[in-house]
Each structure stands twice: as C-alpha cells, then as structure tokens.
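Scroll down for the structure; my scribbles are underneath it.
All protein chains but one are shown at their positions in the complex.
Think of it as A and B in the order they're written, each chain with its own count starting at 1.
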Amino acid sequence: MSVDLEKILRPVDSPMEPYEPKYMLLASGEAVVVREVDRDEIPDLLKYVEPLLHVERDYYDVVASRVYAELLGHYQYRFQDQYVLAVQIDGELAAIVNGRQVNPKLGLSLHTLAFRRGLRVGAHAFAAKMEYHFDQLGHDEVLIVAESPIGFRRWMIEYKLEKRFEVPHELGGVPSWALTRELFDRARSSLVVGRRPVPPELLEKAQAAILPPSDPPTPALDPLAATRAKYDPTATALMIERWEMEGRSEDA
Amino acid sequence: MAREIYAYRCRLCDTMHYPFRMVCSGCKQNDFFEFDTVPLPKAGKLLTFTKVYNLPAQYEVATLGLGIVELENGMRMLGQLDIDEPAIGMPVQGTVEIVREEPYENFYGMVFRAA
Partner (left out) sequence: MRDVYVAGIGITTFTRLEYALSEIASYASMMALKDAGVTEVDDVYVANMGGARVNHQTALASAVVDSLSLTPAGAAAIENGPASGGSAIKAGFQAVASGMDDIVLVAGAERMREVNNLEATDFVATLTHPIAEYIYGVTLPAHAAMFARLYMDKYGVTERHLAMVGVKNQNAALNNEWAHLQQEITLEGILDSPEAMTNNPYVAEPLRFFDACPVSDGGAALILVSKEKAQELGRPLIRISGVGQATDTHAVFEREDPTDLLAVRKAAADAFAMAGLTPEDVDVAELHDAFTILEIAESEEVGFFPKGEGHIALEKGETALGGKIPINVGGGLKGRGHPVGATGIAQAWEIVTQLRGDGGTRQVEDAKVGFTCNFGGFGNNVVCLTFVRED
C-alpha cells in the first residue's frame, strides 16, 4: 500500500541534462568549483544552512529558511524538477544556488545563498545558474525575484530584467521579473565567467565531500541586536542585554 | 525656445565665472550680484569622461555617462554624455535637457553628444 501511495505523492522528474561543472578564480586568487549536488549530499548542506536561520541581517534568515525547505523537499522527493548547485573553495562550501524547471521552455530561479562574503561568490553563482538554464536546459526564459535589496540592485538593474508582474512568483507570490534568452546573451560576455573542464584534482577534491564553511555569517552577539538597533537608537537596551549574557551583576 | 546654462561676467572687470561666485575672483571689488548673465557656448571638446555604474538612489538607469568639456570660450563644465565611445579631445555639442528627476521637481543641465 505504502509503495502505491509514494507513487502518487512523489513527483515525476522531467529529464534534465546534468550540470557540467566549471571553475574560476576569485579576487583572492582562490579557485572555486561549481558543480551539481547529489541527493545524498543534501543532509550535509542542511547542516550548514541551519545556523543561518538565526542570522537576522541582510535577509539571511528569510533566504536560509526557504532554502532549507527547498533542499529538504528535494531530498524527500516532494519537489519537482529542482536542481541544486554547490560552489566550493578547496572543498569548502562557499555558496548554494538552486532553481527548477517549470516546463521545457521556462525556468524558475529559486535562491542564491552565499557563505563567503566580500568576494562576489554570489554573483558568480547566480550567473552559473542562469547559464545552466539557457545553455544546458534549453529554457527561453527564467523567472526571478529578489528578497534582498542587494540582490535587486545586482540582478534587476544590472541585467535589465523584464517585468512579468502578472506572474506571481512562488516565493510568496511577489511580482516576477524575467531574464530572457536575448537579455542573457547580451549580458553573457560581462557576467558569465568560468572555465571548463575543471582540472581533475580540483574536481576530485570538490566531489569527495562538501566541507563546512570556515567563516559563515553568524548571528550577532545579542540575538536581537539587528532589530533592536532600529528601535533603540541609544543602544542602551542592547548593552544591558549583553551584560546579562556576560553574567555581570550589580554587586559591589 | 532652447534653454541655456548661464555664466556670470563681472561688471567691473569682465572676469567670467561658471558656476556663480558671490565675490568676483578677478577683482574682488564687485557689489552684490554685480554680474551680467551670459549664455555658455554649447560646442566644445571632451577633456575627460567616465561611465558610472554605481549610481545614487534617484537614478533608475544602469549606467550614466559623465564628462568634463572645455567649451569654445575656454571655460569648462561638467555634463552628462550621450556618447557611445567617448574619447579625450573629441568635439561635442550640448543641449540643455533634464538631467535629474526628483519627486515634484526636474533639474536641467547640459547633455553632450558627439559633434
């Protein structure tokens, strides 16, 4: 009986060409590998995403909670036609990007979550994702939304996305933007980078394991520091909280 | 009627100023507003230029061309550029158009194109 139920509950994935890995150099001179993630590697990713649920700045908490749900859904066979790419530096996770196929001509970008800041890892990862949609999956258009103002500035304005406001994006029903094949081809030379094939040693290191990010974004010392600063410009409440956390008392 | 950008000529010593100065930099003897307005020439040559990608909040475009132009009369000014491939020394021609839009107010300035 349970086998029949699973047949009904589990979505049937369309055939999608697997992502061909590539590599590039960051500003720091470090090499990164972008590759597709297997289902059995998802539990590792979940482990690394989970702490970001509590980082209350730059919309990390919103993005991380949605990514967590998407990855878990993918892992448990409750999400149709999703792909997950990992960006790794020396095996260490630097970013996760994911998206899905709506139909053979239309893609949908889900998220870009960067664990390493200051090196435009997110920009590289997003471009890799778009390249995958157009060059390998054969889509003519990709629907996109942005949760963070940084994302909006980078993608909507830099790429000059077209408005598709009549299409509610599944991430909260907000009006969608679209990257068309024409726009992508125009932007391709400046925005899509990376080389193929990946040198064997680099690829081997990346495929061996997804190592934990060494310097991920962490919650502020005071868990409500980010929000509290908005309402308490003198920061005294913040200071008192911190003292309590440090165990300081009033006794002489 | 075409709009103009004005320079200010001191009535005492004829020194030209753009932008406006309260005290004439030539003679320093002028009285308040003792200047004549003189329209700036619109033709000149491009001294230097840039294409700006990181724009302030009010601009909804992806990039903005800016340049410093040496006008026919030797004075210089900053203007927006509507030029695909600017080059130092290239002759340019300006018109006065809207260069900045704010809620309830538009600002006019010189926009230069290849002459």
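Heads up, the rule we're going with is that a contact is a pair of C-beta atoms (placed from the backbone, for glycine too) under 8 Å apart; a residue touches a chain by one contact, two chains touch by 3 or more.
The structure displayed is predicted, hence computed values, not measured ones.
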item: From B:23, B:52 or B:115, residue that would touch the chain that is not displayed; value: B:52
item: Hidden partner chain, residues of chain B it touches; value: 18-20, 47-59, 64, 66-68, 76-80, 88, 99-100, 107, 109
item: Chain not shown, touching residues in chain A; value: 24-30, 118-120, 123-124, 127, 149, 153, 190-191, 193-195, 220, 225-226, 229, 233-235, 238
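The rule is short, and it goes like this: only the chains that are shown with their structure count from here on.
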item: Length of the line joining the C-alpha centres of chain A and chain B, rounded to whole Å; value: 45
